[in-house]
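Of the protein chains in this complex, all but one are displayed in their positions.
Per-chain residue numbering starts at 1, and chain names A, B, C and D are given in the order in which the chains are listed.
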Amino acid sequence: MNDLREQLKEAVASAFSQGRVRSFVCLERGFYPFATMPAILHSGSDADRVEIGLADAPLLAKYLLDMPKPAGIVVRSCDALGVSRLIRDRRVKREDLYIISISCPGVVDTAKIPMSMHRITALEKAGDALIVHTALGPTELPWSSVLLDRCLACVSGAASTDADVVLDDGRGKPPAPVDYSEIDEVEHMAPDERYAMWEKEFAKCIRCFACRNACPACSCRKCSLDLPEPEWLSRAVILPEQFMFHFTRAYHVAGRCVGCGECERACPVGLPLMKLNRKFTRDIETLFGVDDARIPRDVEVLGTFLPDDPEEFC
Amino acid sequence: MKALLIPGLARIESVRDETAAGDVKTFTVQFLDEKDRFDYMPGQCAMLSVIGVGECMISITSSPTRDRMQFSVKKSGRVTSALHELEAGHTVGVRGPYGNGFAVNEWRNKRLLFIAGGIGLAPLRSAINYCLDNREDYGPIQIIYGARSPGDLCFKDEIFKNWPGFPETQVQVTVDKGDESWNGPQGFVPSFLKEIAPSPDNAVAVTCGPPIMIKFVLQALSELGFGDEQVVTTLELKMQCGVGKCGRCNIGHKYVCVDGPVFTLSQLRALPAEY
Amino acid sequence: MIRVGVFVCWCGSNIAGTVDVGKVAEEAARIPGVVHVEQNKYTCSDPGQDSIRKAIKEHRLDRVVVAACSPRMHENTFRKCAASAGLNPYLVEMANIREHCSWVHSDMSVSTPKAVDIVRRAVAKVKRCVPLHPSTIPVEKRALVIGGGIAGIQAALDIAEAGYDVTVVEREPTIGGRMAQLDKTFPTLDCSSCILTPKMVDAASHPGIRILTYAEVEEISGYVGNFEVRVRKRARSVDEARCTACGICILKCPTSRDSEFNMGLGTRKAIYMPFPQAVPNKPTIDREICRHFTAGKCGICQKVCPSGAVDFSQEDQVLTEKFGAVVAATGATQFSVEVYGEYGYGRYPDVITGLELERLISSTGPTDGKIRRPSDGKIPKTVVFIKCVGSRDENKGYPYCSKACCMYTAKHAILLKEKIPSASAYVFYMDVRAGGKDYEEFYKRSQEMGTRYVRGRVSRIYPLDGKLIVQGEDTLLGERVEVEADLVVLAAAMVPQPDAPEMARKLGISYNQYGFFSEAHPKLRPVETNTAGVFLAGTCQGPKDIPETVAQASAAAAKVISLFAKSELSTNPNVASVDESLCSGCLWCSNVCPYKAIEEKIITERAGKETVTRTVASVNTGLCQGCGACTVACRDGAMNLLGFTNEQILAEVEALCL
Amino acid sequence: MLHISKHNLLSLLTHASSSWQVFCPSKQGSTVNFGWFEGTVDTVAIPVNSCKGAFLPQTEELFTYRGTPETGLSLTGGFDGQKPVLIFFARPCDARALTLLDRVFLEGEYADDRYRSRRARSVVVTVGCKSPLDTCFCTAFGIGPDSKAGSDVFVYEDETSLYFEPLTEGGAGFVAAHLAYLAEGGTPVSVMEELRRAELPLAGRIWVEGMAEMLDSMFDHPVWEKMSARCRGCGACTYLCPTCYCFSVFDAPRGTHGKRYRSWDSCQFSDFMLMAGGHNPRPTRKERVRQRFMHKFNYGVKRQGDYLCVGCGRCIRACSVGLHAASALFDLKEAGR
Partner (left out) sequence: MSLDWQPKIVGFTCNWCSYAGADLAGTSRMSYPASVRIIRVPCSGRINPVFVIRAFQRGADGVLVAGCHPGDCHYSTGNMYARRRFLIARRFMEYLGMDPARLEIHWISASEGQKFQEVIKNMTDRIHAMGPNRKMREIL
């Protein structure tokens, strides 16, 4: 792990020294020592700040939008998909980017560490366990029990190969099997029951737009939902508008969602947003014969068609 | 207790086009219900509603010494555009008065210098008419006004006919660029001001206009020897409530809606340079 | 302030009969923005239009809603009307309270509120209309005629006569089409070839007409005035310039197959001309059967050709050319009568179709004009004609009337009597439709000549002792009829070409459920299509006889000529439009554009203190046809469709849901 | 002290809800949120949102109108006759935050009638914080697990029971109305002691003394650039903050009738200050992040006489990129040295 971090620091420093980048987005130590937060570096001398991100690591792709180019980024495979999304959406150009990909064993979700283990002083990965250090001493938790939800649906923990530098320590999490059982569960509910469930979820939504702002597929210069005219979405936070908001957000990323789950991680009130996104993903895969719809393609699923698409309408 | 954000309904009595381009209109309004009517001081503002579209803060351009409340509105956004669609007999919402207004009582016996550009004359007009209606309380009044073109001059009746008729009252008008009908001075307000070079002695300078004009007028005034305390201007920011609650129109810890819109230059200098 | 005028039409009693027009007008007056409402008996009439013009001026109307019939009927009428009163024509919206309301609801208590809703929708939309201005595009003054039958020939001649260049593309080796196969034409019985071949020659020799035979249209792109067409001219294997049409090659060719021209009743060689008067009068090698191509042997034709015109190495030529207008004259074909098992076509050689009979009667046909039955070459004494084979039959064929069959059957009966005076003719029919100049008389004549018309269906045909026993019913007499026939002639329906839908897709036009191309309006725009610049002539649009085909061809030509009479065209301003300030430049919109009308554009703008460049989408308004697919692909809300903007549609939804 | 067994709490609340609108934490999907009582209550977790919504709803109707400006209008927006609000199980930070909101909405020339009428007869029942979270730093603002400012009733919680200590007349009224559910006797001394001794993990790292004065000269400091670089520009922090109160007013027209609403708004949104002419005085995240923290730690002190932060830590939990009041105070302190 440390080796990887050292390699990464070196790679970042040399990206600057070789003049490959004017800025670099990576993770650094956060306010809580065990968590990381995004940092935008402007000089190679900042490379020491670079962290791999054991816990609560935010995804970085979207920072590329506003960074001075050429811009560097360090990506794990989920973030690499986000970068690819931005490139396909022509929001950044590949030639303006300097990508360092790293392998990833998964990222710890500190919210999954039981309350009884609060006052965390440090976190440590040891084999298949997470060691939580607190004032009361260390405790071991199974690694898979504390991972972020997105890691449970990980495309691959191996370092992405579409990168300028590939740093893979071979400890990447193996790809997670595709599992749509949570979607099935919702589908098996009666319509009224489903509606009631979403009504309850959407009632929590405070329309803070954290989901949208975190999403690498939501990169419009100006979100249409913010426009006063036409008013696609009223600013009134009332249930009909919540349905409008969540329908539109999910529909706008339908076929474009890379499955990184950053929306859900960013949501401060715990909305199961991936249950919405993945419904589209699954339907797209089954209806249009797309293999893993999370992978960005040159032509978006809704930007094309097949003459023999399923015909359900008559 | 009076509902804070609920406007009173008022009938538009008349609509007057001020400019040739039709982008400034003066609305004279009368409350439908006497209990909604309010008193105000020159420089104060009100929230004007086009019900179904929205609200915006507009300075009251009439003087409280006259009986009808008037607003001069330049078409710039959604609400003002909707307002421009309205005609006499239509209904608007009005709530106020908001803001501090001009310190007309502190101006007594002083020489008053009003410097305005374009629609910026609207808030000053309230003060000008107030002072003219209480003519004996104030010293000489000098009004310097400019607009982009002759067609863009507002309140033409007053600047050319009415005001110059008052004793010790001088109105000087310039346009950025004249046309065949124009034989008056040409040039921007700040340089016109410097040419006229009014004296700062016992004077208060009140200025309002586009931000770029204000910037250079303030410079010119200090070059002419006006102290920061002698210079008064009004500010405009996006507002939603008008009552210092919605948290929008602050510059530093001051809210333009309740602490302004009128500030002396020395007050402005104490605020962060955010505007 | 927006000042909407609403004009509620009675349409005589068409609307007023089932909708309380007064109530609609009353409610319309309450809609915000409506300043004037009036009712008219017939708004589309001169006085009706005058009242709109008057109201626009008197009430300073800046938007007009006409609550009347379908916009597909009169939108243009009222747009022109508004324009003549100085109002931008795109500030007019129609509320369809006739087709969608008064004609489908009889209860005033439901139709009236519905009409009010429809008007409310129209007002909501028209308030968000902005003046639109057509832009202009240049016109390439060359016409493409697809199909070299009589329709195509006539259209080409008319267009060329007006001074414009025409290219005719015909997929057979010769022009002439179906008409060339006919012997005589009704009701005058003049010889089909005699009137057709001069026209074929005229077309071929006209300096303004270029004929590409043995050629097919592969792709059409572009738009009115500016079509780009790719034509594949198949290799004839004969150098047309060298060939002198001496015919030796044909004579010597050892390979033959059934003649398509003779409906399989005779044969033709591998190197062949479909018929002697073919234009161009040059042979073609059928590579499917030519032994040189199938077996790599032979080559006799090349050896015998005195002018060295046979060229086995010839390749298909692909031409890409620009045209300003296209006339589709792709014709029709004959119904496959095999599906009527009871008639035994295909099993009994003496059951033939009308077109086959034409070839038997024709002096250029396989029997040199002698009517001999195919099985044994005997002269038939009794001939049974069966009409409506494949037409007017929803079970086995098509529900429509094939239109020409009644008359050609009458013609066949007459010709039979002329050729074999002793023969007797029976015609089994459902109805005789003889509408048309001199048609009824012609039908009568066939009766007077002794043709026996039996009203009823034939239920079965079976052979017995060299005869065909035709069993049927005379529904007028209510008795069974049995005829011992020597020959049975089926009046097969005219049906669309099997590849008509494919051609329609190339042309970007629609077709009906059978495959006939759809005209823009069944009555008022019968030769236009919904794709500007594409016109229809002949049986590709529906069954027709020759006079009608020729008339329609001339009409299509007239449309082309009037199109070419302008040096530029004004385009439909209801096109997509980009709000560059919102566009993120992802260009997903361009993926879904069927006209490739969206391009990438680099713009430069100020961002704070910096000048930055960025990519946005840009619409080519000449190419854009206004479908709006891009608007839905655009998440930014940057792409809009003028005349059908997001604002308008959302307002319409809202107005309908109030 | 009057107390109730935890088992009976639901029946008390059910009874209370006949005369009060009860606003309490409950489990909503994966999180515990403050909201109107619907039969369940969660007394353990600190809710993700604050209880400000009981007095300043995220969206509220100001009035309904009928008619049009052209044809005449009538406005209806009656606001009365509602049951008083009972906040059940605020935390000391929440209760204190309400007193800060009160200064904004109740003091000065323009009191907010809606806020006032909701607040006027409200009762705030606060529970002592026995197990503060890793994100709690209320002590930095002089609040603590047993602070009573802003509360009408203070509740001590032991393993089995809740002990009610009325602090105000309103609180006493509430307790009196529910005597049937409460048993007399006992003082939860050990709980009181526990609360007094409770230590907040962040206490040592956060420093606010003199922060307001220090910020006076930091308006143009480069630290804002650095802090805001990671900001994603969402409004999670402001919407979950118990002391943020910004709102906007807008109309929802539907043909010839409609409503005017007010709804929370956030200074972190790019169009918060966008003016009709297109000018934006706070065009980038730097200005907006600065506005947020200047408002909390400088302007608030000048206008309302106190920091507009209570150290509840909700922004820490809300922010997905670690930009929150605690990190800001820490970074600003470093920068201001």
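A few points about this structure:
The rule we apply is simple: a contact is a pair of C-beta atoms (placed from the backbone, for glycine too) under 8 Å apart; a residue touches a chain by one contact, two chains touch by 3 or more.
Source: prediction; values computed, not measured.
Of the candidate positions D:103, D:121, D:205 or D:257, contact with the unshown chain belongs to D:257.
Shown as candidates are C:3, C:105 or C:206; the residue that touches the absent chain is C:105.
Checked against the full complex, the candidates C:30, C:57 or C:72 give a single residue touching the omitted chain, namely C:72. Residues 186-187, 191-199, 232, 238-241, 243-244, 246-248, 250-251, 254-255, 276, 279-280, 283-284, 287-288, 301-302, 305, 307, 309-314 are the ones on subunit A that touch the missing chain. Subunit C residues in contact with the hidden partner, per the touch definition given at the top, are 70-73, 96, 98-101, 103-107, 110-111, 113-114, 117-118, 121, 501, 505, 508, 510-513, 518, 530-531, 574, 592, 594-595, 625-629, 631-633, 641, 644, 646, 649-650, 652-654, 656-658.
As a working rule, only the chains that are shown with their structure count from here on.
Annotation: 30 Å between the Cα-based centres of subunit A and subunit D. Mean C-alpha position of subunit B lies 69 Å from that of subunit C. Counting partner chains per residue, subunit A has residues 229 touching two or more of them. Multi-chain contact residues of subunit D (touching two or more other chains) are listed as 68, 70, 248, 250, 265. For subunit B in complex with subunit C, the residues that touch the partner chain are 85-87.
Across the complex, subunit D meets subunit C through its residues 68, 70-71, 254-256, 283-284. Looking at the complex, you find that subunit B touches subunit D at residues 1-7, 9, 50-56, 76-80, 86, 90-93, 236-238, 240-241, 243-248, 250, 252-253, 258, 272-275.
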